[in-house]
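Let me give you the structure first, and then I'll get to my questions.
With one protein chain held back, the other chains of the complex are shown just where they sit.
Up next is subunit A:
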Amino acid sequence: MPGIQRTGPVKNKRGSNTQSQPAKVAATKLAKASTKKKDEDDGTEMGDGTDEWMQRKTLIKPPDQLDLTEAELKEEFTRILTANNPHAPENIVRYSFKELLYQRTGSIDQLATHFMLEGNLLHQDSDEARRQKARQGYPEGMVPIATEAKEEKPDTLQAEVEEVMEEGGSEDRSDSVQHKGGKPEQKQTNQFNFIERGSKTLNNPLRQMGCQTEPPPRANFSATANQWVIYDAYVEELQKQENNKEKQRASMKKEEGKSKKKTMLVETQSDDITKFRKVTKIVERMVIQNTFDDIAQDFKYFEDASDEFRQQEGTLLPLWKFQYDKVKGLAVTSLCWNQRYKDLFGVGLGSYDFTKQGHGMLLFYSLKNSTFPEYFYTTSSGIMCLDIHPNLSHLVAVGFYNGCVAVYNLKEKSIQPLYTSTAMSGMLTQPVWQVKWQKDDMDNNHNFFSVSSDGRVVSWTLVKNEMVFTDIVKLAVGDSVTGGLEGLQLPNPACGTSFDFHKEVDYLFLVGTEEGKIYKCSKAYSSQFLDTYDGHHMAVDAVRWNHFHPKVFISCSADWTIKIWDHTVRTPMFTFDLNSAVGDVAWSPYSSTVFAAVTTDGKVHVFDLNINKYEAICHQPVVAKKTKLTHIEFHPVYPIIIVGDDRGCVTSLKLSPNLRKKPKEKKRQELPEGPEVEIAKMEKLLNLLQDPDNSSLG
């Protein structure tokens, strides 16, 4: 509704637009009052008629009427009449798809529709009109008068319907009528009310989703594929397979599996230590090789050139000296080379002095390291003899001063021997002077023999965890007073001090005794000797069979003599007097006529019967004065000998070429016939001996 705005001063109405209500009330009241009074503004219900009526100037104000001053009351308000639609919104904002934002519509439609009526008049030329005409059947152009035309038609329902239809103007029925009319249809757009409006389906907002995984960790790898890398890989594979197989077998038996696990653990713990050990050993040897470089060179290459000038004599070149701190006070009682490892030899230490019996030691030295032994064992009793098994070089048989025998296993790291004989298992009551390994018996058990001062030659067999002993021979002192000697408790009982087994004839062996006799015995006969040789006046320190000649053996004794025998003859073949007690004698492994002996005055004597039948071709003091030499051994391969003394020191010496001569009879045939030539040599000598009785040769 357009607002009627008044101009001019408003007397009666003081309120603003906000006060329209009281103004209207006032207006109505004014209308009423105007019948009575014109000027009065009678808006409230308060009025007593007369009082208010009398007081013209007192205006009745509604209680919430705005109080204005006179000036303000006289203020003129101008009101303008415009054609604006007061109800039209002033700020329409539409979303513009072109600019994709909300935009204020510039011009706002001010049209206000008060009344609207949709008519049903059709333009006669419009499509709809034509359709209707067609329906009615009139030709185009004519202006049909609806009602008259219909009266002319037959009064059918259709006509009535047509009337209704014309008035109503609905299209649905017209369609069907048109169809009947037969005219082609056209989809006709409504001329008046047609609005084309497009709509859009809701588009789902596009979203992009990406995901990224963490980059896989990378590492640079480089390696070279050498032949050995490939080889190592294969070896590892093999080992793994073997381990798996073992595990499978072990899983069958639970106990074994557990024990293997234990061993595995132990290995890993001790791995570091053992690996260090090996490496440090190697380095130590290298350092020592450097330190003792000249000795090593001599050992290998030095040949005394001056031997050419010395006609028959030779010399001994001192090489290494093996000493160990802890063996002071002990004497070397036995030496033995290891057959398998050519640089290893064993030293047994004890004491020959009966009054000073203490502990003993078993040492193993290698030529590669002369400062420190490879293995060492401390024993409670002095060691008197030792022997290394010729085949199983880790087994060492040891005889003690207290009559015990023991077998050590070098492979094991324990200090204790593998087997020990105790009082129960046949310990001998007297010191054991010699032990020797024998071939395995029929049950493949290892066994060794021992000889001791109580006159028994005992065979010890290693059966599983213990040693079993059997007495082989009991040495009875030949003819005379047996009971007396056995009954008497002499400090030096007259019994076996050394023995040796024949190289070829296995059951034959020799025993040397304290009283100087040598007995030839057989393993088969336990009480009887095969033969007796009246050898020496004093104890026989050593008897040795010749390596080559089957009949010859040598013996030495404290009576300063060395004697060479033919076991078929009861008298010695050769006798040598050395001016000093002979500690030990040994045949050389390379010649049947060369042997060496050591004496208590510190000298080494080397004899070659082929060259000189009566004298030594070399006798040389080897150790300091007052040191007695106790034992000697030839190296099986190298031209060196080791000698032990009573200070616990072992010295190695190299034999000069003169001492190593082999007869140059037939050069070509010499080597393959080595042993036979040696035998022949010996034979010749023996024959010569027998001949001097008959001939004039001396």
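Please note the rule applied: contacts are C-beta pairs under 8 Å (C-beta built on N, C-alpha and C of every residue); 3 or more make two chains touch, one makes a residue touch a chain; residues count from 1.
Everything that follows uses one rule, which is that contacts and distances are computed from a predicted model.
> Please identify the absent chain by the protein name in its UniProt record; candidates are "Histidine-containing phosphotransfer protein", "Tryptophan--tRNA ligase, cytoplasmic", "LYR motif-containing protein 4" or "Dynein light chain roadblock".
The chain we cannot see is, by its UniProt record, "Dynein light chain roadblock".
> For the chain left off this view, which of A:Val283, A:Val505, A:Val569 or A:Ala624 is in contact with it?
Of these options, the touching residue for the absent chain is A:Val283.
> For the full complex, which residue in A:Asp232, A:Asp353 or A:Asp577 touches the chain that was left out?
With A:Asp232, A:Asp353 or A:Asp577 as choices, the missing chain is touched by A:Asp232.
> For subunit A, enumerate the residues touching the unshown chain of the complex.
Answer for subunit A: residues 224, 226-228, 230-232, 272-273, 275-284, 286-288, 290-291, 293, 371-372 touch the chain left out.
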